[in-house]
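Before I ask anything, let me first share the structure, which is written out below as structure tokens.
Of the protein chains in this complex, one is absent; all others appear in place.
By letter and in written order, the chains are A and B; residue numbering begins at 1 in each of them.
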Amino acid sequence: MLGGLLAQFDSATGLDATLERTLDLIGVFFFAVSGGLVAVRKGFELVGVVALSLVTALGGGVVRDLLLGATPPTAFSDVLYLIVPLLAAAIVFVAHRPIDERLGRPVRVFDAAGLGLFAVTGAVKASAFEASAVGAVLIGVISAVGGGIIRDVLANDPPELFHPDSRLYAIPAAAGATVIVVAWRNDFYSGALAIGVAAAVFAIRIASLHFGWRAPKPITGRR
Amino acid sequence: MLGGLLAQFDSATGLDATLERTLDLIGVFFFAVSGGLVAVRKGFELVGVVALSLVTALGGGVVRDLLLGATPPTAFSDVLYLIVPLLAAAIVFVAHRPIDERLGRPVRVFDAAGLGLFAVTGAVKASAFEASAVGAVLIGVISAVGGGIIRDVLANDPPELFHPDSRLYAIPAAAGATVIVVAWRNDFYSGALAIGVAAAVFAIRIASLHFGWRAPKPITGRR
Partner (left out) sequence: MLGGLLAQFDSATGLDATLERTLDLIGVFFFAVSGGLVAVRKGFELVGVVALSLVTALGGGVVRDLLLGATPPTAFSDVLYLIVPLLAAAIVFVAHRPIDERLGRPVRVFDAAGLGLFAVTGAVKASAFEASAVGAVLIGVISAVGGGIIRDVLANDPPELFHPDSRLYAIPAAAGATVIVVAWRNDFYSGALAIGVAAAVFAIRIASLHFGWRAPKPITGRR
């Protein structure tokens, strides 16, 4: 499905603004599904499902836009950014059972797709504003992981990102954002690169879940 | 008390900016009392009472203003927005016992009053800025529920909003904000409508507490 959708954008080269918006909205959809499924698993009702869908989908981008001074954030000025996650929440509300049964650990797959897409679109948007190079990478990472962190904080869970036994998550996002920022500053950024980097971040995340890759622990840790 | 205060504003028609500011400050007072009472119940000391009062009272409005790019937020430029909740915190600090004894479940009553007032003033302010219609409704809801969510996160409680057995809270706020946004865009917004909608949201919230109304649960939920 992802491939089919992305092929459409590839054919729409030259329309980069539209490309990033489309990638962003696909990420919004995936993150919204992931947030809604977390809410269903926690036994939340309608408001909880809608709220966790919206927050997971839009939280990272809203923080990105606030940091860049791009107010009101896209999520509040471009109505598609609310319609897409509300649609995702409705789908989860009605059909979370088949979604859960068809896909093994669906939350993490949708989440990984959103991770790659948002790391790219966040780094692109930050590069287009006044952020420093390192700041633009960090804003890419925040865009990618921010919604999930806010989701976990609101669900009163410790952020999954920091679990001692969590798999690579922020690191592939940071690597992807770095590639985008370097490319942008050296004038070889392109829509194809954006899609490729998003796919690579997704693949590294999924591989790290599958093979159990972890980030290193502090040296001489006591336990 | 609410009725008496509101009657004053009604007589001050034509001064809409003042009306919304007054409604907003009344909401600030009610939310500050509600936040302070939560802090007292948790055994917090002075700083905790003041901090939860301020955060509950101002959190929703500050997030609203940040989203709209209206910086510094009213809470930091209009000194009454700090004096009112500090006064409320002082009252709670000294007299939380009679407040608790006079009113049955006072936190929820004060909270419901703040909910209705902030849903209205948030939707009005968002409508006056560049937000989309759906975005303006969402900003109204965020204004209304944001302070309570930040209060719960800081008190390390799961947000009350998402409890599976919580009563209607965000839904009346969303309904009220929708009425305001529709009225604004079709030029029949008025001060009387603002007060009426705030009162209706308050009434629905109190009724839902009394009659046990709940939001629907996800379809085919497993438990």
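Here is the rule we go by: a residue touches a chain if its C-beta (ideal position, glycine included) is under 8 Å from a C-beta of that chain, and two chains touch if they have at least 3 such contacts.
Computed from a predicted model, the values in this text were never measured in an experiment.
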Q: Return the single residue from B:L19, B:A32 or B:A155 that touches the missing chain.
A: B:A155
Q. Which one touches the absent chain: A:L80, A:V153, A:A175 or A:A200?
A. A:V153
Q. Residues of chain A in contact with the chain that isn't shown?
A. 66-69, 126, 129-136, 138-139, 149, 153, 156-159, 161-162, 164, 166, 169-171, 214-223
Q: May I ask you to list the residues on chain B that touch the chain which is not drawn?
A: 39-40, 42-49, 51-52, 54, 62, 66, 69, 71-73, 75-79, 82-83, 92-97, 153-156
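Just so it is clear, only the chains that are shown with their structure count from here on.
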Q: Calculate how many whole Å lie between the centre of chain A and the centre of chain B, each centre taken as the average of the chain's C-alpha atoms.
A: 31
